[in-house]
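Complex shown without one protein chain; remaining protein chains in place.
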Amino acid sequence: MTNHWIDIQHADVVMIIGSNAAENHPISFKWVQRARDKGGKLISVDPRFTRTSSLADLYAPIRPGTDIVFINGIINYALQNDLIQKEYVVKYTNAAYLIDPGFAFNDGIFSGYNPAERKYDKKTWKYQLDADGIPLKDESLQNPQCVYQLLKKHMSRYTPEKVSAATGCPVDTFKKVAELYTSTHKPDRVATILYAMGATQHTIGVQNIRSYVILQLLMGNIGLAGGGINALRGESNVQGSTDHAILWHILPGYLDAPKVFGPKKDTDLKTWIANNTPTTKDPMSVNWWQNKPKYMISLLKAWFGDNATKENDFGFDWLPKASKPHSHVHIYEELYAGSKIEGAILMGTNPVVGGPNSMKEARSLEKLNWLVCADLWETETSIFWKRPGANPKTIKTEVFLLPMASSVEKEGSVSNSGRWAQWRYKAQNPPGEAITDLDFIDRLFRAVRKLYEDDVKAGKKVANPDPILKAYWNFTPEGHHEPDPHMVAKEINGFEWKKNGEHGDQIENFTKLTDDGKTVCGNWLYSGSYNEDGNNMARRSKKDKTRMGMYHGWAWAWPMNRRIIYNRASVNMKGEPWNPKKPVIWWDGDEWKGDVPDGPAPAGEKLPFIMLPEGVGRLFAPTLNDGPFPEHYEAVESVTRNIFNSQQYNPAVSLYPGTQGEFGTSARFPYIGTSYRVTEHWQAGAMTRNLPWLDELVPDMFCEISPSLAAKKGIKNGDKVIISSQRGSIETYALVTERVQPLKVNGQMVEMVGMVWHFGYGGHASGSSCNFLTPQCGDPNTFIPEFKVFLVDIRKA
Amino acid sequence: MPVTRRDLFKLTGVTAAGSFLGGVTFLTGCKSTDKLRGAKESTTICPFCGVGCGIIVSSRDGKVINAEGDPDHPINEGALCSKGMSLYQIAVNPVKRRLDKVYYRKPFSEEWETLSWDDAIKMIAQRVKETRDRTFLEKENGITVNRCDGLAGFGGAALDNEECYAWSKCARLLGITRLEHQARL
Partner (left out) sequence: MSEKAFLVDISKCQGCRGCQVACKQWNGLPGEKTTFFGGPEYTNPANLSALTWNHVVFYPLDKSNPERPVWNIKHTKCYHCAEANCIAVCPQMAISKVDGWTVIDQEKCIGCGACVSACVYKVPGLSEINHKNDMGQLIIHRGKSHKCNACTLNKRDIPACVSTCPSGALQFGHRQAIIKKALKRVKELKKDFPNASVYGLDEFGGLGVITVLRDKPEKYGLPVGKDAQKIDLSQFDSINSIYHTLSVFTMGIPYLQKKAYTVAKALAGAGKKA
């Protein structure tokens, strides 16, 4: 989230799209309702009439996978009727920037497309520069090569009628949404967008979000109280686990993981810095990422301590470097096809329920020699070897199932969607022999290190032991047997490094980090969370100096305890709030007041979007893999044709070679399948299907279908049904409900089968897994699988 | 080192305003007991979604006896949904499904057996090392890569930040590049 939960109350319009917040983030509705109590309006855009829709002032149904159409339609409405926050758009976005004359868009394809590789060469997706290397602009927005004109032209095809034809949303409803939403282009009216996996789990997922960003920039809503782009995160610490980079492509703090493929190979620290540190010649741009080398070197010091020296690139060589993408599906595809992967360690995750085409993921696990599952519960994944239909006697995999402490049986912090890192305390001991995840990780690393030490001492030949033996690994206080989360938190925050592992003071915040090896910092974003003031994540002060619900003394938010990021966009170049009734920051002539500002420079001296080298928000995004503007493409499996261009699905999506034959056609599977969650269960279910209070509420898997589809198929409410896709079939219950309705799409009525995906064959409450049906294809930028649109058939069991 | 809520009040100067109760009478079938008398309170954050609601956990004799929304918490102001309200059943699981031992399944076996932690760590460390030794690549096409192609790591969205960081660091030190978690799904 750019903003935070409490801030939702300041919105005049809340649009929930690609999210069912009332269902999956129930307490967010405290603040959505607060906004409504103050006269704010709630728009719910969803294929189903959901718990969120039940409280909406305006409900717009759309066919799954047509968010871009819907939002581009609103953008077009705004541009055609000049309902934009002009000053904000001119000064704080790249609307005025002139684009390379070679840039083109034709029938769904942007310039630079290579059909054989299904990839773009982005060389024409760039700004025209002046002699000093600064982008050329036309602040009158008249130049046909300026972003504003290119955007207007691009969006002009998304007329209300075409929006309706593609999405199934009635024209009148669409117009009402467009009218209400664009009312927030006025500086003193603000809208927020709340989204979640309904937006991201598509082969056009990133472009869905892009369309939200463009709309919010045009309305001048980013940086303001009650505004922003707000991704609602589904796990208690999925924000933190992402920040700490349990992902192949990044290191903690969103530093690029070194890689040795593609045009830019990170062969050493110097090339890594050159390849990954953005530069700008614009004196107005802060370009915060110019500090990347300091953050990387401080991270290397945290990982290799005294062994990280200037002479050895601070140990850069010891970091592992990928030679191809390793996203979730890439790894499972590799495993399934046969690879060098022998062993896997799973920390509280259950891909046999949660992964796409999950029965295939279960079969992939059979290729492992050994598997470690650290969990609170026996999960479907940990018993994949005795899953229904499998013969354990033919499965070679050794499995270790390790008992772990729950959240109330250990101490540490978690980061919520609003980037608040909050400390949790221990209330009881874990059951039996269960230990904390930290304890397990620590024991494992030290045991492996011991084996290497012994072998090296004995002169045995081993794989390069240096990354392990040269590591700085110091999480257990002297005289103790267990690692201390406070020591880890202190390393994350960073401290001054003195020789021989001696700690200096805790770093105050990341502005104090250096690139000379004198500072240690595990994750620059969290620098300031545990400094000489103590553990700021544990703070509980209710003082709210801003009276805007920011609570700067409660817990700690990254970065720098800033509660609304890009908050310099909430004021004009003079430092005056666009919306004086709900100020976020303001310049009082000498200093900034209000929230922690995005950079200390006085008003008017710097541009607000400090993380981008341009310093302004991107209506035109030159860096994505599938185009600078969002364009509609159908899902890889779709019930209809694309009416906006002749590309059926995203031309930058490249299907995994191993998935050949795994996609179905609408002739055989005529209905849209989609997946979602319910309040009463959580993710892959292990944490909730073992709790009888929740099993009482939702005891089994079910699908939701419309009365018309039910009538056609002879299905009654509560009947068992069989749902099939090209990947497999499952049996479950049908909930026949008016909340699901067929939509008129391109002249034809289309039906949908919605499924909750929490269930599996294990646990106290078991049920069929929706993900036996979902496909392994994903977004070309993020590789997030397309769980939200696929093709199915349904019949009475 | 659990900090009780009253300690926190002392630390932060917050008074016990709000609606939360203290030692009041617990009665069932008209018999008087006291559910929270003598209980120690500590704060936590809900382990489910990303809203980050505050919860007060009460324990007596080292055992959790109650868990409900923290009325002082500025986000949830005491409220919790059905999942958050069920935290108690994770701590005190009535169907006894919490793992309390290390389980191990031999190749081709049809059942679990149990292991001691010492044996388990020893065995896992050996497997990590053997796999690493077999599949480690120091250089590839003349470039230093120090990558272990035989190991993969998954998961972590429910771990604490400190655990995520340690896991992220540990995996990279072992040479793992195939490291992914729920944020990708």
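Going by the order they are written in, the chains are A and B; count residues from 1 in each one.
We take it that a residue touches a chain if its C-beta (ideal position, glycine included) is under 8 Å from a C-beta of that chain, and two chains touch if they have at least 3 such contacts.
Nothing here was measured: the structure is a model prediction, and the numbers come from that model.
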item	value
Subunit B residues that touch the omitted chain in the full complex	19-21, 24-31, 33, 35, 65-69, 71, 76, 78-82, 84-86, 88, 92, 94
Residues of subunit A in contact with the chain not shown	22-23, 26-27, 29-30, 33, 37, 49, 51-55, 59, 678-680, 691-702, 717-718, 733, 735, 737-739
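Note that in this section only the chains that are shown with their structure count from here on.
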item	value
Centre distance in Å when subunit A and subunit B are each reduced to the mean of their C-alpha atoms	22
Parts of subunit B lying in touch with subunit A, wherever the complex brings them together	1-3, 8, 11-14, 40, 42-54, 57-59, 62-64, 67, 72, 74-77, 79-87, 89-91, 93-95, 97-110, 112, 115, 117, 120-129, 131-136, 138, 140-141, 143-185
